[in-house]
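Handing you this structure, nothing more for now.
One protein chain is absent from this view; the other protein chains keep their places.
A, B and C are the chain letters, set down in written order, and residue numbers restart from 1 in every chain.
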Amino acid sequence: MFEHRCQLRVRYGETDRMGYLYYGNYAEHFEVGRVEALRALGFPYRRIEDEGVLLPVRELHVRYHAPAHYDDLLTVITRVPAMPEVRIVFHYEVRDERDVLLTEASTTLVFVDRRTGRPRRAPHDLLAAMAPHFSVS
Amino acid sequence: MFEHRCQLRVRYGETDRMGYLYYGNYAEHFEVGRVEALRALGFPYRRIEDEGVLLPVRELHVRYHAPAHYDDLLTVITRVPAMPEVRIVFHYEVRDERDVLLTEASTTLVFVDRRTGRPRRAPHDLLAAMAPHFSVS
Amino acid sequence: MFEHRCQLRVRYGETDRMGYLYYGNYAEHFEVGRVEALRALGFPYRRIEDEGVLLPVRELHVRYHAPAHYDDLLTVITRVPAMPEVRIVFHYEVRDERDVLLTEASTTLVFVDRRTGRPRRAPHDLLAAMAPHFSVS
Partner (left out) sequence: MFEHRCQLRVRYGETDRMGYLYYGNYAEHFEVGRVEALRALGFPYRRIEDEGVLLPVRELHVRYHAPAHYDDLLTVITRVPAMPEVRIVFHYEVRDERDVLLTEASTTLVFVDRRTGRPRRAPHDLLAAMAPHFSVS
């Protein structure tokens, strides 16, 4: 399993009338979580796309346990539970400064060839970078 | 079952670098779907909130089948499959102008008393307005 | 002068902790205003872009007189005060249901050739469609 943590502060523009982080704005936080996880592996998502591979989201599942408030400093914990093939699954936890679990989520993304628009396997060098995190002892 | 349809056009600001409606922005479209469904029943969500009842989202599940593009005129079909109690579930379909199913989703929301912050049953008059749609013959 | 009106309802996700339409979200409403104005002239912005002309925004000026609230049905009045050349200027007024002026704004956009990335004059057929609105008697 590969795991990565990053921090994000809730912006005023991301809150809603209840004073909470709007439920739809977590998706952008999950995006930051997985993009920073890939960057930590040496794969800025921009480079993946520039090399002709798109990664559209196919599924999103979120459970909201407790609200995040304006200016909260959130920790997004991103995990890749299994080696990607045509799909890559990310799990997320969003925790507040007291380590309270606010949200759990997962997304499934598919590797797509930009030219053909068809699914393809994950790039070899991404797999090579991930492999050590999934090696069996 | 209660069903409602409304139309939404994809704004430029809602698209992303792929030219698609960004995966996180569907949540706002689902919000419009359920808010307009409640309005059609005679319950503007603003009034529900002004009467001291909040409806935070507890779960969101989305399956993205095909992308929506800039300026597409989308139809959001919102369904309430069962009479609400403490929770209310909404199902959504997003279809394009050729009736192609782009996205399926569901959200679970909980009725919360604004003062106490605790779950409560759905307001009686909302239940009364919904009942005819679920009556058994 | 060319003028166009359209209506937009403030979404929950567009509000902020004050319960107001977030100041940054008006930009998307202005976008809808000018896009619908161009559509009314027979020029869906998507088609302009598909024909190789981009219209990036160069300037934005907004004066916020009074807040818009959740679920308010806003009227966006979009005006083109002068025939476009390399630039096109749009003026906006946002009014609430009692015709109170909430916001005034203007944007300046530049016609850019997609291939070369350089400024160019407005497309001839757009000018032809606009001309009758600016004819001198």
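What we mean here is this: a residue touches a chain if its C-beta (ideal position, glycine included) is under 8 Å from a C-beta of that chain, and two chains touch if they have at least 3 such contacts.
Bear in mind that the values here come from a model prediction, so they are computed numbers and not experimental data.
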In the full assembly, spell out which visible chains the left-out chain is touching.
A, B, C
Among A:Glu3, A:Glu28 or A:Glu59, single out the residue that touches the unshown chain.
A:Glu28
Missing-chain contacts mapped onto chain A:
9, 11-14, 27-28, 31-32, 35, 44-46, 70-71
At which residues does chain C meet the chain that is not included here?
17-18, 20, 22-28, 31, 49, 54, 56-64, 67
Missing-chain contacts mapped onto chain B
12-13, 15-17, 19, 22, 24-25, 70
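Just so we're on the same page, only the chains that are shown with their structure count from here on.
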So, what's the distance in Å between the C-alpha centres of chain B and chain A?
25
Roughly how far is chain A from chain C, centre to centre by C-alpha average, rounded to an integer in Å?
34
For chain B, write out the residues touching at least two other chains, lowest number first.
27-28, 31
